[in-house]
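Yeah, one chain of the complex is gone here, protein chain that is, but the others are all in their spots.
A and B are the chain letters, set down in written order, and residue numbers restart from 1 in every chain.
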Amino acid sequence: MPDRAEAPVAAFDGGAAEPGPMLPAPFVVSAKRQDTSDTWTLELRSRAGTPLEFAPGQFTMLSAFGAGEVPISISGGGGGEGEEGLLVHTVRAVGLATQAICEAPVGEALGVRGPFGRPWPVEEVEGADVVVVAGGIGLAPLRPAILALLARRERYGRLLLLYGGRSPEQLLYASDLERWAARGLEVAVTVDSAGPEWLGHVGVVPRLVHRAGFDPDGAVALLCGPEVMMRFTFSALVQAGVSGDRVYASMERNMQCGIGHCGHCQLGPTLVCRDGPVYRWSELEPWLAIREL
Amino acid sequence: MQTLDELIAGAPIFAGLAPEHLALIAGCASNARFDAGEYLFREGAPAERFFLIRHGAVSLEVDAPGRGALVIETLHQGDVAGWSWLFEPYRWELDARAREPAAVVAFDGLCLRGKCEVDHELGYQLMRRFAASLTERLQATRMQLLDVYGHAGSG
Partner (left out) sequence: MGQPDGHTVERDGLDELFAALRRRGYTVVGPTVRDRAIVYGEIGSCADLPIGWTDEQEGGHYRLRRREDEALFGYNVGPHSWKRYQLPPQVRLWRARRGDDGGLAEVEPEPARAPRYAFVGARSCELHAMGILDRVLLGGAHPDPADRARREDVFVVAVQCSQAASTCFCSSMGTGPTAESGFDIALTEVLEGPRHYFVLDVGSERGAEVLGELPHARAAKEERDAASAAHARAAAQMGRELDVTDIRDLLYRNYENPRWDEVAERCLACGNCTMVCPTCFCTSVEDVTDLAGEHVERHQRWDSCFTVDYSYIHGGSVRSTTRARYRQWMTHKLATWIDQFGSSGCVGCGRCITWCPVGIDITEEARAIRESDKTPATPTILGIDQARASTATGEGTDADA
């Protein structure tokens, strides 16, 4: 029996051939803007012309040439909002890989793998009042969910966004917030601290929960932000009468493969890249209570 | 148009108080209004009043030399501004300023402290409620202190 013939290997450029899940496809930066002192939003376009199809809440493994790869939630793309055919990522520069991504100029190609992960349950919660609670850059993974909710506005009750940031300069998507408010999203924004020019709320997000005055029966909450902020927000939601199995949160852990192989993203009995990043809070609760889980 | 008694009875911080206590409290209360930018109280001044916000927004501020007024927190309808009237040395520790025109119920702290000295049950009930409010505000303040959106703990 002859040895298997070595098939000539074509270079993979993200085109029609089915790549393995560990091979990135080149996506070119077609536009970018700086949102805050350390956060940029990049619009990416597949060089092979195959737009990435994704569900709100999913993430990609994103890399700049030679600088390593990181999991970044998708914050826009697909249809609507003038983002057809694009993949939009809002990235905070906190380390080598994210710094390189944020520095990539228009025209440079980044590597994209994905999408991966469990999305926000936007269809499952039709009919409910939906309270979206975002902290800091946590608004980025929620943006596609908000767009999906607004795209079928008539299928939901009240839609609320409670959004908190460090300071007014650290808030994202200001023009989006205005447009969304006009489309039927009730928006409340707060910051941890501010100077005299800020005319909005000052205080933490859980206080917005207390003030929002929504009917807890049948309300659903979607949370994303620092873990501490999500825990405090969850307390406030529970105090307000929302049931723990109607609160969803997007979690984060060290990720290196995105496909459930490398083991880094374990969160108790789950893998965040596969069983998350969106979880039902009632599943997570006993695990979040364990220090250094 | 609600009466003072109705406003007091309906305020979250006075929820569950007996009617005779509500009456005692009402006896120390009056309506007040503040224009936008007007101070309700200033740091260092004697704390003899406190306020229940009916409409509008009030910011709690600290004036830092060279940095101007730093807003610690904003208060809104149903919130109570001021608890220093209840504890020695009875001096305000922050500025409170109306961010927009604010309608409030103002309570005479001296008057109410006197009534609490006489009626300890009233005192206990008020202390409980103010303690709960303080706890909630402390927890919120702690979260602000943690700077959860800062670099090492970003979302």
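We adopt the following convention: contacts are C-beta pairs under 8 Å (C-beta built on N, C-alpha and C of every residue); 3 or more make two chains touch, one makes a residue touch a chain.
No experiment lies behind these values; they were computed from the predicted model shown.
Mapped onto chain A, the interface with the missing chain covers residues 1-4, 6-7, 9, 11-14, 19-26, 28-29, 63-69, 94, 104-105, 107-111, 116, 245, 252-254, 256-264, 266, 268-271, 274-275, 280, 282-283, 285-286, 290-293.
In this section, only the chains that are shown with their structure count from here on.
Considering their complex, residues 59, 67-74, 76, 99, 139-140, 143-144, 146-151, 153-155 of chain B touch chain A. Of all the residues in chain A, the ones that touch chain B in their complex are 38, 92, 94, 135-138, 164-166, 170, 190, 192-196, 198-204, 206-207, 211, 224-226, 228-229, 232.
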